[in-house]
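Removed: one protein chain of the complex. Kept in place: all other protein chains.
== subunit A ==
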Amino acid sequence: MKTPLTLAERRTPLSVKLGLGLLTWFIVLVFFFPVLWMALTGFKSETAANTPTPKFVFSPTLYEYQSVWYGTAGTAGLRGYLEHSIAISAGSTVIVIALALPAAYALAIRPIRKWRDVLFFFISTKMLPIVGAIIPLFIIARDLNILDTQRLLILLYTAMNLPIAVWMLRSFLLEVPLSVIEAAQVDGARLPRQLRSVVIPLIMPGLAAAALLCFIFSWNEFFLAVNLTTTNGATVPIYLVGFVAPEGEFLAHLSAAATVACLPVLIAGWAAQDKLVRGLSMGAVK
């Protein structure tokens, strides 16, 4: 991150530098404000949250975070939904990686013929609008009796994230020196052993980043979850749908729930931010 001072920067007057610095902070804080406000409001009581003049100073309480976690007399808590979300996101991420790693290997290390077509087939599935598939998915799931199950979302999120993982892992595999893999092949290691003992350790950071990204996308997914689940397979976003037509005072409760819903992904994203751009651009940007 430390870049040497360039000529232009040495020439810029201090007042301009300071002004641009303040401007940068101001813009970034404007963008961050809704997130900050969400977390803050969660620490308020309902009476402090529902005021026409927003309170920036208030006595914080953990009450709403607790009631979100355990549920209140009338409403279920977020915990069950969190458990579903964790199981579904983690489950699909594991399957995605298990499918994507061998595929990426076949497309990167002495690639098969037509590897380019295969890569573009994968990415083209991301371009087709999901609404084009939702109706048959609903009907098939209904007929197979798997509507509103975690299995269903695991399956669909795997399909949703597989192209991203294949592209991303392939871009990391390209950086593994061929000689290393050839050495393993000469030693007679077969593919599963090659992957386990040579390839995976070398691309571990990339693998972790790909997994985190798939986890994030599954965690935040809304369209499939809202159309295909109601209770047994319902993820965290579905809990939030209950607030579409809320009754009484709810701002603090909503904010606390939203904060808990976002926290795992915020932490994961902040941790993986160096690799985020590479994953989001499918490996095009290093």
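Just so we're on the same page, a residue touches a chain if its C-beta (ideal position, glycine included) is under 8 Å from a C-beta of that chain, and two chains touch if they have at least 3 such contacts; residues count from 1.
Note that in this section contacts and distances are computed from a predicted model.
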Protein name (UniProt record) of the chain left out of view, among "Multicomponent Na+:H+ antiporter subunit F", "Sugar ABC transporter permease", "3-oxoacyl-[acyl-carrier-protein] synthase 1" or "Pyruvate:ferredoxin oxidoreductase, beta subunit (EC)": "Sugar ABC transporter permease"
Omitted-chain contact residue, chosen from A:V68, A:L82 or A:L156: A:L156
Identified contact with the non-displayed chain, of A:A133, A:I146 or A:A208: A:A133
Positions on subunit A contacted by the hidden chain, ascending: 1, 3, 5-9, 20-21, 23-25, 27-29, 31-35, 37-38, 41, 50-54, 99-100, 102-103, 105-107, 110, 112-113, 116, 118-140, 155-156, 158-159, 162-163, 166, 174, 178, 191, 216, 219-220, 222-223, 226-227, 236-237, 240-241, 243-244, 246, 250-251, 254-255, 257-259, 261-262, 265-266, 268-270, 273, 276-277, 280-281, 284-286
